[in-house]
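With one protein chain removed, the remaining protein chains of the complex are shown where they sit.
Think of it as A, B and C in the order they're written, each chain with its own count starting at 1.
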Amino acid sequence: MPLMDRPREECGIIGIYAPEEEVARMTYFGLFALQHRGQEAAGIAVSDGNTVHLHKDVGLVNQIFTPEILSGLSGRFAIGHTRYSTTGSPVARNAQPFLIETMYGPVALAHNGNLVNSVQLRQDLLQEGVGLSSSSDTEVMTMMMARAEGQTTGERLKSCMRSWKGAYSLILLTREGVYAARDPWGYRPLCIGLLPNGGYAAASETGALHTLGCSAIREINPGEIVTLSDKALVVHQALQPEKVQARCVFEFIYFARPDHVWDNRSVHSVRQKLGQELARESEIEADVIIPVPDSSVPAAIGYSLQSGIPYNDGFVKNRYVGRTFIEPTNSLRKRGVALKFNVINENVLGKRVIMIDDSIVRGNTTGPIIKLLRNAGAEQVHVCITCPPIKYSCYMGVDMGPQENLIAHHRSVEEICGYIGADSLHYLSLEGMMRAVGRQEGYCQGCFTGRYAIDVVDDSAKTGFEQAIS
Amino acid sequence: MPLMDRPREECGIIGIYAPEEEVARMTYFGLFALQHRGQEAAGIAVSDGNTVHLHKDVGLVNQIFTPEILSGLSGRFAIGHTRYSTTGSPVARNAQPFLIETMYGPVALAHNGNLVNSVQLRQDLLQEGVGLSSSSDTEVMTMMMARAEGQTTGERLKSCMRSWKGAYSLILLTREGVYAARDPWGYRPLCIGLLPNGGYAAASETGALHTLGCSAIREINPGEIVTLSDKALVVHQALQPEKVQARCVFEFIYFARPDHVWDNRSVHSVRQKLGQELARESEIEADVIIPVPDSSVPAAIGYSLQSGIPYNDGFVKNRYVGRTFIEPTNSLRKRGVALKFNVINENVLGKRVIMIDDSIVRGNTTGPIIKLLRNAGAEQVHVCITCPPIKYSCYMGVDMGPQENLIAHHRSVEEICGYIGADSLHYLSLEGMMRAVGRQEGYCQGCFTGRYAIDVVDDSAKTGFEQAIS
Amino acid sequence: MPLMDRPREECGIIGIYAPEEEVARMTYFGLFALQHRGQEAAGIAVSDGNTVHLHKDVGLVNQIFTPEILSGLSGRFAIGHTRYSTTGSPVARNAQPFLIETMYGPVALAHNGNLVNSVQLRQDLLQEGVGLSSSSDTEVMTMMMARAEGQTTGERLKSCMRSWKGAYSLILLTREGVYAARDPWGYRPLCIGLLPNGGYAAASETGALHTLGCSAIREINPGEIVTLSDKALVVHQALQPEKVQARCVFEFIYFARPDHVWDNRSVHSVRQKLGQELARESEIEADVIIPVPDSSVPAAIGYSLQSGIPYNDGFVKNRYVGRTFIEPTNSLRKRGVALKFNVINENVLGKRVIMIDDSIVRGNTTGPIIKLLRNAGAEQVHVCITCPPIKYSCYMGVDMGPQENLIAHHRSVEEICGYIGADSLHYLSLEGMMRAVGRQEGYCQGCFTGRYAIDVVDDSAKTGFEQAIS
Partner (left out) sequence: MPLMDRPREECGIIGIYAPEEEVARMTYFGLFALQHRGQEAAGIAVSDGNTVHLHKDVGLVNQIFTPEILSGLSGRFAIGHTRYSTTGSPVARNAQPFLIETMYGPVALAHNGNLVNSVQLRQDLLQEGVGLSSSSDTEVMTMMMARAEGQTTGERLKSCMRSWKGAYSLILLTREGVYAARDPWGYRPLCIGLLPNGGYAAASETGALHTLGCSAIREINPGEIVTLSDKALVVHQALQPEKVQARCVFEFIYFARPDHVWDNRSVHSVRQKLGQELARESEIEADVIIPVPDSSVPAAIGYSLQSGIPYNDGFVKNRYVGRTFIEPTNSLRKRGVALKFNVINENVLGKRVIMIDDSIVRGNTTGPIIKLLRNAGAEQVHVCITCPPIKYSCYMGVDMGPQENLIAHHRSVEEICGYIGADSLHYLSLEGMMRAVGRQEGYCQGCFTGRYAIDVVDDSAKTGFEQAIS
C-alpha cells in the first residue's frame, strides 16, 4: 500500500559553471535542495575541460555522494539529476545523467519530463543500427545528440529539439559548456541565475538557486537554450514557443517547494490563494481548518484568512515515514496501527472540521485519514481539495498510475465523497484554480480535462520495449 | 558545525505485552513514532516466555530492523529503545536495551534519563567485583538488578529504585513480564494504555500509544511501577513521589511531538500558550509572525492569535538535512550556500518580522538565520524565544553541551541580541512559561535557574571513567 | 551441507608489546597469519596506557579492520583474536576479546580452548549477583578477573587459573601490560618471541610470530604466565604443569599451518612422518599417491617417499569455495555439479590411487570425493587417513559436532569403507601417529579413545543457558 496518494514527478535537474573548482560540491548542495523532486536515484557529471566524470547510483543524494566521491569529480562544469523510480524498473540503469562519448566529444544529459514520441524515436535509432542499453527516453535523447547534424553543440541540440515532442527541461554537459533548455510548450520549470563569485547555475527550482546564493534569477523561456560557459551566458531562442503554452499546474499544487517561483508567481502565495478560492467556492460552516501536512499548509492558511474560520494543526506527521519497508499486517491495521499521522485531539474534538488536501489520486488514503479525525471526536469532516478531480493520466512525466486507477475517472464527486466517508467533498473548480494562479491560460489541464497540448500516442509500445532487456 | 542549535534528549522507550505473537512488530511501530527522541541507535528485546532475544544497532529504526530480524524476535513481551548518541562515544556498545542473564533469569532494561549518582553506583559495583563493559548508566542499573534483594522482580526493582538518584523512566523485561517505572521526581514522561485487542503498552509519549491504537491512556505516576503481564495490569506505588516534583519543562518547549499529552496537558496547546504569553510580555510592533520550523509553529500561531499580527510561513526547511556528512566549505559558505533554510521572500520583504524560536543553546545558528531574513529584505527582525535563557547544564539526561558553551551562561540578553544581530530579543519569563504550562510548580527549572531538585554531584568522575575502556 | 568434513577449532590469539605506536597494525598482520584458525569473527583491543580501546565484529580480519579503524587503536599494548562461530549462536556478541572495566582498571581477555567447568563457574557468578551478557566462557573468565583476589594482575590471573578446568591458551590486556598464559595440561599452543626492534609478541602459532619478524621464539609452558611490558619479559610458572600433559594432536594433523612449530616439532615434518608411518602400516599396491588438498600434501609426500609410489596432484581445489552461500540444488547435485574439487584426469585415469586425507569426521564428503576419482577413471581408490578413527566428542574447544554424528562412533572401519565406497580404508594407528609425533605421551587422545585428561562434566547445562538470552 502506498504511504501517500500523490502524483509523482520524475526529476530535479541542475547545471553549474563556476570559475573555481568546487562545482561538484555546489551541484551536490543544489541536488540536496531538489531532493523532494525525486528520491530514488541521483547522479552528477563533471567536466574538467578534457574528461567528463560521472557518478550515479540508487538512493538519496546524501547516501550516494561521499566527500571522497565528490573530490574525484573535479572540474568547472557540472550537471546533476535526482529522480523518482517507476516501480519495478531497473532504476540503477535508468539513473541520470546519461554519459556517452560521441564524435563531437563527451556528452552527458539529464532531463525532467517525458517525450510522447519516444517510442518512435527509439525505433528509429534501432533501425539505424544503434543499440540501446536502457528503457529511458534520456538515453534516446543523448544518443540522438551523438548523430545530430550541426556545427556546434547548440545547433545539434536545436536540431534534436525539433524532433522531440513532449515535456523536457534538460541540462547537457560537454567538455567546455553546460546547456540548459526547455521544450517549446514550457511544461516543466527551469530557471537560471548568477552565482555570487562568478559563474552561473540553472536548476529546476529557484529555491535550489537561492541555496547556492544566486541572484538575478529568471526562468528559461520555452524553446530557449541557455549556454553556461567561461565566456558569457549565451541565450538563444532555438524554437519559437508554442502558441498554446502548457505549464504544469501541479508545480503550484504539489510538486515544487513553496519557495519556488514558477511562471513569476510564488508557489507559496499561489497555494494560499488556492485556499482562498476554495473558501469562496465551498462556503462550509465549520469550527476549524486543518491541513493535511505538509504541502496543504499554505492553502489552509489561505482558506482560514478568507473564511474567518480559525486555522490550526490537526495532524502530526511522522517525519521518518516513507523510508520503512515494514508495514503493519492486516491484523495490526485492524487494531488501528497508524504509521503516518496522529491527530491532535483537542483541536478536532467535538468540532466541525474542514480538512484541506491538495489532491486525490487513487483515493485510498483519504478515507483512513478522515477516520482518524472521526475517532478523535470530530463532529463533521468536510474535505476540500485545492484542484479539480484528476480524471486522466499524465503523459508528460508525472506518474499518476494507470488511468483506470484514478478514483475520479469513473466516479462522480458524490460517489467519491461516499467512498471516503466525508460529510462533504469540495474540489476547487478549474476556473478557481486558474484564478489563484492568476492566469486563465498557458497551463496544461490534461489530467483534469483529458485535453492535451500535444497529441498523445499510445504508450503500449513502451511496455513491449521493457520486455526486451531489463 | 551543528546543523541545529538544540538541546538533545537521550531516549524514547516502549514496552508491550500482547496476547498474540506480533509484539516485535508492534514495538517497531511504537519506536517509529518515538524516532524524534533519538536517532542514533535503537534496540528491541523480546521474550517468548523462555528466552529473551535482543537486536540493537546504530542507525534509524527503519535501518536497523528488517522483516527478517523482526520475525526472529518472537514472543509476547517486548521492550524497545531509541537513543541519541553522545558525540564520540562508542554508540554501538552503549545502545539499549541492555540484556543479561542473572540468577533470576534474563533481564533486559532500557531507560530515558540520567542518574546523578551513577559514578558512585558504578564504583560500588566495581568494588564488589563486578566488571562493566560500557559507560552507560543503563548497564549499571541492569547489573544492580542482577544482585538486588527481593523475592520478585517487582521487589528487586523497588529495592534498586531506592538507590537510584536522578531522572529515569525505565522499561524492564523478564521472561514473563514487562515492568515500567518512573523516578519519584517524575523527570521524564512515561505513560500506559490498553491495546485494542487485549494487552497493554507503555511508552514515553502518548502519541506512540495512539499509533498503536491504545485507549485508556494515563501517565505512570512518579515512583510507580506498572507490571504488564498476561494476568492483569498491576500498579504499585513503589516509592512515594518526592514532595518537590521535577518534570522536565523542555518536553513542552521542544522534545515531545505536539500530539503528546504531558502532565495532562496537550503539548500542542501549551506551545500555543507559550506563544500567547510571549506576545503578552514582548509587545513588539511588527507586520508578520514567522516560526523557525518545525517545533515553533504552534507558538507562532499562538503569538499571532494574541497579538493580532498575521502569522505566515517565512522559512522553507529542507526535510533531508541532518543526514548529510558533506558540509559547505568556508568559501561556499561565504558565497551564501545555505543548506537548511530558504526564505519565502514575499512574506518578509520590507516587513518588520517577529521570528519565533523555542530555544537558544550555544547561539551559533540564530545569527545566520536572521541574516537570511535580512538578505531577503526584512526591515526588522525581532527574535522571541519561548523559554527563559538557558544558563546551566542539565544533569538529568538532556545534552546541552558543556556549560561554558551556553551563550546565556556569561552573557546578558542585550549581549546575545548584539551577537546574533537581532533588532530585539525577547525571552519568555519563567513565570510566563509556567503560566502557559498552567502550573507554577512541579517542574525542573535547573537549566534556567541552576537550582535542581536533587543535589548534583560533580560529573568529572564520568570523564575519568570514559578513559578506562572505549 | 558442510563444504568440508573437518573438525573446527575455535580460535587464534595474539598479544604484543612494542615501544613504538604501531601495535594495532602489527596485531592485524598477526591475526591475518592466524586467519585459518577462525574465520567468523575477530577483534583487537589496544591500551594507550590509560584507556583500552576495542574493536571487534563478525567477518574476516580484512573485512573488519580498515586503516581508519586501526589508526583509532593507538597504544603500545594490544591483543587480538580470531574465531570460529558455533552455528546459530549470536556471533557478534560472542566475539572476543571481552573488555570490561574493573576495580583494578580495564581488563580485556581472549582465549583459545574450552573450560569443562564453565557451567559451574557461570552459575557461581550468577549466584553471586553478577549478570552475564553472552554465552561465552571468555566472558566468565573475564568477569572472574574483575573479582579475583590478589595484589597484582599476575596474582589474580594465577588465582583464576586455579579455578579453571580445561583447555585455555589466553591473552590478557590491562592498561600497562599484556599477559599470556596456558592451562597446566598444555592443550592449545601459545608461543612467545622477541620483536626485531624491541618489544615482544605472543601468538597461537610460530608462523604468526615469524610474519612479524620475531626471533628467539619458544613455547609458553603449560601453567606458565608470561608478562609483556615495557620493563622486561617476565616469566612465571604460576601453576605446576599437570603430570599428564594433554597437547592437542590435531594441531599436527589438521589445524596448524605447516610452518608452525608445536611441542618443538615442525608441523610440516610431522605431517610427512604421518604419511611415512601410514605407508609402513598400510602396504597397498598402487600407482599413484594423491592428497586431498591442502592439509594432506605433506603426508602424501611422506607416504610417497616411504612407499616409492609416485606422488602427484589429483585434485584441483577451488580457492574461492567456503565463502559462497549459494549451493547446488539437489537436481544440480545429481547432474554432478561439484563445487570444491575437480580431478586432474590424466593422473588417475586407469590407475590404482591412494588418496591421503587427514581425518573423517561425519563421513559425508569422502564418498563424493571418491566418486569424482572413479568418474575420472580411477581403477581403484584406497583411502588412507593420517589419524585413528574419531569416535568421541572433544570438550576442549574443538567442534566435532554431536558425538552421534561421528561416523566412527558406531561403525567399524569396514562399515565406513563400504559407506564411502572405497576399495580399502586405512586409518593410522594410535601408535603410528605417536611415532610420527615422536613421543608416545603428553598428548590428548580423547577423540580417539574417549579417555580425557580431565573429567568431563555433562554439557547439557550449556544448552539450558543458551535458552536464557540470545
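Here is the rule we go by: a residue touches a chain if its C-beta (ideal position, glycine included) is under 8 Å from a C-beta of that chain, and two chains touch if they have at least 3 such contacts.
What you see is a predicted model; the values in this text were computed from it and never measured.
> So there's a chain missing from this view; which of the remaining chains does it actually touch?
A, C
> Which of these touches the unseen chain: C:Tyr17, C:Phe65 or C:Phe250?
C:Phe65
> Which residue, C:Gln151, C:Gln240 or C:Ser331, contacts the hidden chain when the whole complex is considered?
C:Ser331
> Thinking of the whole complex, not just what is shown, which of A:Val58, A:Leu132 or A:Leu194 touches the missing chain?
Of the candidates A:Val58, A:Leu132 or A:Leu194, A:Leu132 is in touch with the missing chain.
> Please identify which residue in C:Val58, C:Ala92, C:Val235 or C:Leu339 touches the non-displayed chain.
C:Leu339
> When the complex is taken as a whole, what residues of chain A touch the one chain not shown?
50-54, 98-103, 105-107, 126-133, 142-143, 145-148, 465-470
> List the chain C residues touching the unshown chain?
These residues of chain C touch the chain that is not shown: 20, 22, 25-26, 28-29, 32-33, 35-36, 60-62, 65-67, 70, 195-197, 207, 210-213, 257-259, 266, 268-269, 297-298, 301, 311-313, 316, 318-321, 323-326, 328-329, 331-332, 335-339, 342-347.
What we mean here is this: only the chains that are shown with their structure count from here on.
> Centre-to-centre on C-alpha atoms, which chain is most distant from chain A?
C
> CA centre of chain B versus CA centre of chain C: separation in Å?
Computed from C-alpha means, the inter-chain centre distance equals 49 Å.
> Would you mind pulling out the distance in Å between where the CA atoms of chain A average out and where those of chain C do?
From the centre of chain A to the centre of chain C is 60 Å.
> On chain B, where are the residues touching two or more other chains?
Not one residue in chain B touches at least two other chains.
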